[in-house]
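Only one protein chain is missing from this complex, and each of the others stays in its spot.
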Amino acid sequence: MQRIGVFVCWCGSNIAGTVDVEAVSEALKSEPGVVFSTNYQYMCSQAGQDIIKNAIAEHKLTGIVVCSCSPRMHEATFRKTAAAAGLNPYMVEIANIREQCSWIHKDMATGTEKAIILGKAAVAKVNLNAPLTPGESPVTKRALVIGGGIAGIQTALDIADAGFPVDIVETKPTIGGKMAQLDKTFPTLDCAACILTPKMVDVAQHENIRIFSYSEVVEVGGFVGNFDVKIKKKARYVKEDVCTGCGICTEKCPMKKAPNEFNMGMDNRPAVYIPFAQAVPKVATIDPNYCNMLKNGKCGLCAKVCTAGAIDYTQKDEIIEEKYGAIVAATGFNPISMDKFDEYAYNQSKDVITSLEFERLTNAAGPTAGKLLRPSDGEHPHTIVFVQCVGSRCAACAEKGKEYCSKICCMYTAKHAMLTRDKYPDTDVYVFYIDVRTPGKSFDEFYRRAVEEYGVHYIKGMVGKVSPEGNKLMVQASDLLANKQLHIEADLVVLAAAIEPDKSARPLATMLTASMDTNDFFTEAHPKLRPVESPTAGVFLSGTCQGPKDIPETVSQASAAAAKVIGLLAKDKLTGNPCVAHSDELMCNGCSSCERVCPYGAITYVDKEFRMPDRTTAIRRVASVNTAVCQGCGACTVACPSGAMDLNGFKNAQIMAEVDAICK
Amino acid sequence: MQVNNGYQPKIVAFCCNWCSYAGADLAGNNRLAYPENVKIIKVPCSCRVNPMFILRAFQRGADGVILCGCHPGDCHYTSGNYYTRRRMALLFSMLNFLGIEKERTRVEWVSAAEGAKFAATMNEFCETVAALGENKRLEDLRCKR
Amino acid sequence: MQKVTSELLVKKASELLENGTVTRVLGWKKGEFSYDLTPAVFESGEELIKDFVFSDFSGANFSKYLIKETKKADGKVLVFLKPCDSYSFNQLLTEHRFDREKVYAIGIPCEGMADVDKIKKNVGDGIIDIISDGDRIVVKTLYDGDKEIAADDVKAERCIVCKSKKCVAYDELLGDNGEVIDSERFDEVEKLEKMTDDERFAFWQNELSRCIRCNACRDVCPACTCEKCVFDNPKSGVENKAISDSFEEKMFHIIRAFHVAGRCTDCGECSRVCPQGIPLHLLNRKFIKDINEFYGEYQAGAEIGSRAPLVNYTLDDIEPVDAVKKGEADNA
Partner (left out) sequence: MHKDNNAVRDEIIRRSGVNPRKCMRCGKCSATCPAYDEMEFHPHQFVYMVESGDIEPLMNSKSLYQCLTCFACVDRCPRGVEPAKLVEAVRLEVIRKQGANHLKADDIPALVTEELPQQAIVSAFRKYTK
């Protein structure tokens, strides 16, 4: 039996004005378990807290009920008071007789009666309370960043600068991501490589950062503070620690017909390659799909020319196991496939290109060495049509496009148009838009400059059809403001393709038990207040894997995610919320219902041996709650048909005791 | 609130800790009155409410039970209230199938900012239940005085 | 009259026992009368020949028995699954309730089961034997000699509105597999929905007041497989083993139906075993009907591993207030 103390607060006249506090403390005296009951002017004051502390000591209280303001106000205060007096803080319950009673009722009799009932309910609950101790788990002080684009780079650098080791896992042979492929960046037009590559070098040289390039995460176990991750380092057939990146192998390789991914397939690269000059790590990789030596054992030239002896045709995929305290998803985006957009003739004409291809065409390190030339015949285009919202804001067909706005296209199209007019003033540039969306610092000014200073023709309307005729592209479009249909003879058509999350994001989310929206973007723990965290504890979000965003936004989010990671890794131990779910193994059916409703993936199943009533033993599958991951929502308790799952602090019996007290 | 012959409906309101309980606090802060018949039980999330609690309330003499949670999409635990919505849609439909007046049970989404909505909802729910009269169809006579 | 005969099943089972594929056979065992069959475990060909029966009275669904039987000893258990049993079988696998490796399942076609209570109502007491003969049934009685009735007239309700003739789980299938049937099983629920609250209350008050809390419905139900039922568990707070108030019978049946909602395959065993003839399956069917209407067609057990509607959601599910109103609109 509990020994309960009841403390009724007057809150000056806030409560005492409409509740007879004396009557309340008197009435609660006779409730089961109550051994002491009093009232005081300000229970939360030092003097009030002393009354509580003294009573705990004097009456050997095992539980207390404070009839006062909302628990949202002072529950923490009174829990601390109890703890200071040696009582488990979770033996404290608050009866909210201010917000729920004295403040809304004008009549003293009514208020008093209700306050007594609320007090009784709290007493009934405390009678069933049990001391709770928050679980503690150690924190592995290392972070994993999945994705080595600008988001992953920034996050890794910030965490590493704070003194924690970070590993970056990147599927490509080099970090750098999409930003490395860009030419200039809006709205300042500085060159992407000039601002990105120094950061890449910082990453390479940082003592706290390890890069696993050409690698992928294949398994994630554990939980916040204690993730166990398996990383597959794919065989690149080149010893990473030996290769000097001199590039002789790439020059000598006789197989030069592999499409160059870095240039969007617009030119070819050798079978052994370094994606681009500033790649990090600057190490060659052999593409097993094109290498003659790996395919049929005939060649071996690269091994012969490599003075460092870095080539190793026998290399195998390698699995690395590592422990991490926090994981950051920074898997980025890709432009969507243009295959379903027959109307733009993307698959029919080489001169219909996506914006990312256009970036490569204007990039000094690109296939044309920065000269804007048509992919089909290498001629300089004189009329260029840019089409915005290709596949963005497309609600009609989920297979074709995306319902959301891709956010970055308006600005990069303005950039492309402006740069084209700047370099080639003899070019006519048309931009077809539905809306021009430029919310951002100096963004609208930038777009207006493209129109006003550079003479880009912005036309409100959409392109309906592109048909190749000879070496021209006939563009049929609408001009909504002039109410005309336009027919433009273009040399080049550039499609602002919608962006979508990288395909690796969904399987990764499954491994991380992190949730995703229908578009495969990671969901945030809270869309407004916790935008860089996943609902799964210890998993953080950086960059476009969470939603479309431009570089400045990506970098801010990357740093924000890093700050959250640093906050986590700075702790030696994680203290959990003790109000977590708990499964009674004897009653558990192992049916998986609880696991399926758990938003945090906190429930796993173990096979355990049990003694059966007939003295035999049997192995049964039972649920096990990871208290470090459980957030205590209680969804599992209702999903569980046998009632094996219960929630500490809000046990079935406690809630029913409150119900009973209220309905009496 | 008193309806004819001193009959006072008993209302149990389950409120989630993050939105609706805070909404109720806000109603209090703004001194928005609602009937004293309404007694609130705090739960971490509306999805903590087991149908057994609801039946228990009726058994012990409640005349109406209302569940309040965060608006769909705003759940502190991301998806708890979506489960609540399904469970309660099915439970309430079943109770009605057994002939229990559907007005006695309710789910309302009340955010932490909707103090006025909380008070208005409670006023209206209380009136509705009072108009139905005493809960006879799910009563346990032993629990009645 | 069933298309597969006892003899065929006995032969099949004996073979499997003999060649060591299985060590035990779950089957229907002859009782005092030929029509009161009991579930039993057979361990030899002799036992099978002596007592195994498959007839119009082999209604019992053995899926649930597998939970305990597979744990008892090593070696496989042979189970015969009628189409509706096979759904329960899958549902239990979805819930990881037994080890599939320890079961050898033979799917058998079912022509529908006879309802002994209907026969009794038709013929009266003193039935000593019932013989199926094509679409006729010959009832031998103590007092009135032989009586003949049409098989269709005494078919079990659940078989009249049979939802599927398709075995969805088996290692081996005897005969051809049937199809899922677009049945009229919700008609009765609809009829009740169309009543007023008062009428429905009166209907259920009348039905449920007969409940004697024998727990037969729970004990036979292949979805009620909890290690410990909340109603038997003093810790659950709702423990209650006998009924002393009309509230409790409602509480028991509502909670039972809710606990199996989305998991109930509508096998109809609850109503079959109810000694008081309470149409308990209507409660389960109401949930199934609601689930179909609110969240899209869902048949528990149709496939292993499917996500039950109550442990699932969509962002735009129906609101509870509209769910209750929906019934009302349909009435209008």
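Before moving on, here are some points about what is shown:
So that you can tell them apart, the chains are marked A, B and C in the order they are listed, and the count of residues begins at 1 in each.
The rule is simple: contacts are C-beta pairs under 8 Å (C-beta built on N, C-alpha and C of every residue); 3 or more make two chains touch, one makes a residue touch a chain.
From a predicted model like this one, the values you see are computed outputs, not experimental measurements.
Contacts of the undrawn chain with the visible chains, over the full complex, involve A.
Of the candidate positions A:115, A:477, A:525 or A:555, contact with the unshown chain belongs to A:477.
Residue A:393 is the one among A:393, A:526, A:608 or A:664 that touches the chain not shown. Only one residue from A:135, A:288, A:464 or A:578 touches the chain missing from this view: A:464. Seen across the whole complex, the unshown chain contacts chain A at 343, 389, 393-397, 401, 434, 460-465, 476-480, 483, 485.
Rule of thumb we're sticking to: only the chains that are shown with their structure count from here on.
Per-chain Cα centroids separate chain A from chain C by 46 Å. Among the residues of chain B, those touching two or more other chains are numbered 51-52, 56, 79, 83, 87. Residue positions of chain A touching 2 or more other chains: 597, 639, 652, 656. By the touch criterion stated above, chain C contacts chain B in their complex at residues 189, 192-193, 197-205, 230, 236-238, 244-245, 247-248, 250-251, 254-255, 257-258, 261, 283, 286-287, 290-291, 294-295, 309-315, 317-328.
On the side of chain C, the complex with chain A involves touching residues 71, 94-97, 225-230, 233, 235-238, 259-260, 263, 307-308, 310-312. Across the complex, chain B meets chain A through its residues 10, 12, 21-22, 24-25, 27-29, 31-34, 36, 39-45, 47-53, 56-57, 60-62, 76-80, 83, 87, 119, 143.
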